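Only one protein chain is missing from this complex, and each of the others stays in its spot.
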Amino acid sequence: MPLSPEQQAEIDELRSAPTQTLRATAPGMEQHLYTAHPVLDHGFVRVIDYMGDDNAITQAARVSYGKGTKSVQNDEGLIRYLMRHWHSTPFEMCEIKLHVKLPVFVARQWIRHRTANVNEYSARYSILDREFYIPAPDDLAAQSTINNQGRGEALTGEEAERVLRYLRDDATRCYDHYEEMISDDGQQGLARELARMNLPANVYTQWYWKVDLHNLLHFLRLRADAHAQYEIRVYADAICNITADWVPFAYKAFEDYRMGGATLSSTALNCVRRMLKGEDVTQENSGMSKGEWREFKGVIG
Amino acid sequence: MPLSPEQQAEIDELRSAPTQTLRATAPGMEQHLYTAHPVLDHGFVRVIDYMGDDNAITQAARVSYGKGTKSVQNDEGLIRYLMRHWHSTPFEMCEIKLHVKLPVFVARQWIRHRTANVNEYSARYSILDREFYIPAPDDLAAQSTINNQGRGEALTGEEAERVLRYLRDDATRCYDHYEEMISDDGQQGLARELARMNLPANVYTQWYWKVDLHNLLHFLRLRADAHAQYEIRVYADAICNITADWVPFAYKAFEDYRMGGATLSSTALNCVRRMLKGEDVTQENSGMSKGEWREFKGVIG
Amino acid sequence: MPLSPEQQAEIDELRSAPTQTLRATAPGMEQHLYTAHPVLDHGFVRVIDYMGDDNAITQAARVSYGKGTKSVQNDEGLIRYLMRHWHSTPFEMCEIKLHVKLPVFVARQWIRHRTANVNEYSARYSILDREFYIPAPDDLAAQSTINNQGRGEALTGEEAERVLRYLRDDATRCYDHYEEMISDDGQQGLARELARMNLPANVYTQWYWKVDLHNLLHFLRLRADAHAQYEIRVYADAICNITADWVPFAYKAFEDYRMGGATLSSTALNCVRRMLKGEDVTQENSGMSKGEWREFKGVIG
Partner (left out) sequence: MPLSPEQQAEIDELRSAPTQTLRATAPGMEQHLYTAHPVLDHGFVRVIDYMGDDNAITQAARVSYGKGTKSVQNDEGLIRYLMRHWHSTPFEMCEIKLHVKLPVFVARQWIRHRTANVNEYSARYSILDREFYIPAPDDLAAQSTINNQGRGEALTGEEAERVLRYLRDDATRCYDHYEEMISDDGQQGLARELARMNLPANVYTQWYWKVDLHNLLHFLRLRADAHAQYEIRVYADAICNITADWVPFAYKAFEDYRMGGATLSSTALNCVRRMLKGEDVTQENSGMSKGEWREFKGVIG
């Protein structure tokens, strides 16, 4: 349960005080505002603010393309056209601000997406809470034997128990020592900016993260993907649900053209054309490496 | 008068339909929403949307700096502290979206600010309107004789008349030919993407421009500055007025620390210290070049 | 002929003075350094500097992916893997700096690519040359009747002649007046920053443009595409040739996976699978709109 009673009370208060605005309002998003969606054992995602809706996308597109968009009769059709043709700037006209609580090793992946605004909790100034991500037994995956970046089956039995014990005990001991080192009770107390170096990468941090819709969708494409690490994917999944309520047309187009789509190389397209003409195309005569061919077969079923 | 009756009717309609929202609302900004502030002879600036207020800045700062901000008792004090110490990320938590109509040569300067989202009217797809910036007589400045990038006094008499005649006649003729070239009446009609090349740089274009508050203030510092070209400065001035109503604490701090402030070099600071001790510091013994010394004297009065 | 004898002499001198360096050197790129490749009637592209080569891409990838890259035995295979899986950061490790002379209306499209460094000739400070882009007769295209952003056949006969006459005469007259307005011979002379507004969008400007390889390839994908406007495509084509000599493995992978590839939506992939199973798929039962279906048929032949 990631929220304290005080935090829940604050959320309830924020949600009880609507004001009037002349801005575009997305009804589906108003439902999410401030509410914390739990992720992992202590994390959450919650919407702090947003700008724009599906209509803000088409409004900007109509500025750019003027008469060029007249033939597309409705907003959904226009949004699909923009998504299909990689016209990204209209999607940049929407913005979202999230409050996210997440383990440090997840934050380190997340921050590599540079086109966003971030204010993170600073362990130079403040003391981190005693909260660590400990995987659920089902998520305690073995190293994949075929993929250097992948996971195999979940560990079981004694091995699983030992891993959980190490993670729990090491985090606890490191945090005990962190607290002891920064204490000024009967001693000087180590600088917080130094003491934090003793904390493991599963300690939780939190930040405000603000991003435009185009860059958000790019983040979701990479991080809600089956190849993303599970611990960041669950955050991306939570944000996907929020986005679907915020900009339903854009999200649906994103699912069709990005999440469910695939990019085929010139060589692969040529193979598709040959196969459709009835030719028996094999890896050997495809022009692809074994790895590419395996991926290609995965895509065209 | 830059707005057509249809546009004014649309603005009136948008302003007559408030909705309820749980988001942070800036009362001063609601007054501006959709309304067109005239700039130059045919241009305008109007707010289409915004995210956040002064409180959103301190809220993000308190996430980052946690206990470190407790000693600063109020929001205004904290915002001044952040501005003074160049803590820029909390200011990135606010966002504004403007609809701007502006001459192309102003747009070319403006677009050099890369950290923003833009959707511009496309002359590949659509036909530009017959509207050109013609300076008012007082703004018809001579080339500065001392500054390569500056202006001198306004032209007068026959010279001023000739300049205005050239600007008006050339724009009119170029536009007549633009229209004639793209016409498909009794001919094929030149592609719009080609015909536009005949239009001079004082033709008006328009765009949606979205930017966060930190980058907006950086833009304003450079473009509302006395050294900026007059024709972009009037846009910056109009946006300054809007920003002052949107985030009054942040704007006031910006005026004190940025617009009215100055950066002194190590050498200049050393001169100040010597002068305060009663030493007679001259350009010759200052360690500065003549240009630096002149600027220095301008700053310290 | 875009280069003056002085400029050619400068290039010859720069090319005659090699120095020793310990940096990675790309032999194919050394051939291009400083040489101006003519584009359009007065434009050019020339390489001023570069950083890195194909090896710099794999070197960075091996830092990131460590043992994960051991199974890929050679540099070309690794580069193809990176391109196929959208691992963009290793491509950011190469950088190129170009000097480009181009018409203003092309510069306005180009500058929309924000992730680059630019120093453009400033008409506030300096006087623009009397050079304008006038299309060759074959490039004097009519507006497409089926595509708002496209071109049809070239204009012919009297219509073509009239267009060329307008473009030439209007540019000449505007430039004559520009010169006359800024002249300080017997008059004050209008400020250069104002006078430039009288120049049409086919006047040439120039800039230094510096960009990393990842963003360069993104630019080339959009601007060397058949849907890009001809006048920017010829610049992209010239840069493609340079890039092919600079990083031959990366460029070849780019051609296969990006330029010659295509992204298929979830719906489109499903149609491919049905067709490969022998089903008769038509637009009506495809789940695609007519526009999507037409594009889909174009891709799969």
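When the chains are written out, they are named A, B and C in that same order, and each has its own residue count from 1.
The criterion applied here is as follows: a contact is a pair of C-beta atoms (placed from the backbone, for glycine too) under 8 Å apart; a residue touches a chain by one contact, two chains touch by 3 or more.
Quick caveat, the model's predicted, so the values are computed rather than measured.
Visitor: With respect to the chain omitted from the figure, which of C:Leu3, C:Leu33, C:Ala244 or C:Met259 is a touching residue?
Guide: C:Leu33
Visitor: Could you tell me which of A:Pro18, A:Gly77 or A:Pro200 touches the chain that is not displayed?
Guide: Touches the omitted chain: A:Pro200.
Visitor: Tell me which of A:Glu159, A:Asp225 or A:Glu279 is the one touching the absent chain.
Guide: A:Glu159
Visitor: Quickly run down the residues of subunit A that touch the omitted chain.
Guide: Residues 103-105, 108, 111-112, 114-115, 118, 122, 124-125, 133, 135, 140-144, 148-153, 155, 159, 162-163, 166-167, 170-171, 173-174, 177, 180-182, 184, 187-194, 196-202, 229 of subunit A touch the chain absent from view.
Visitor: For subunit C, enumerate the residues touching the unshown chain of the complex.
Guide: 14-15, 17-25, 30, 33-34, 49-52, 56, 59-61, 63-68, 89-90, 92-93, 95, 97, 99, 117-122, 125-127, 206-208, 210, 212
Visitor: Where does subunit B touch the missing chain, residue by residue?
Guide: Residues of subunit B in contact with the hidden chain: 65, 67-68, 71, 77, 80-81, 84, 86, 148-149, 222, 255-257, 259-269, 272-273, 275-276, 289, 291-292, 295, 299-301.
Here is the rule we go by: only the chains that are shown with their structure count from here on.
Visitor: For the copies subunit A and subunit C, give the interface type as same if over half of its residue numbers appear on both sides, and as different if under half do.
Guide: same
Visitor: Subunit B to subunit C: how many Å between their CA centres?
Guide: Centre-to-centre distance between subunit B and subunit C: 29 Å.
Visitor: If you average the CA atoms of subunit A and of subunit B, how many Å lie between those two points?
Guide: So the centroids are 35 Å from each other.
Visitor: Among all residues of subunit A, which ones touch two or more of the remaining chains?
Guide: Only 65, 67-68 qualify.
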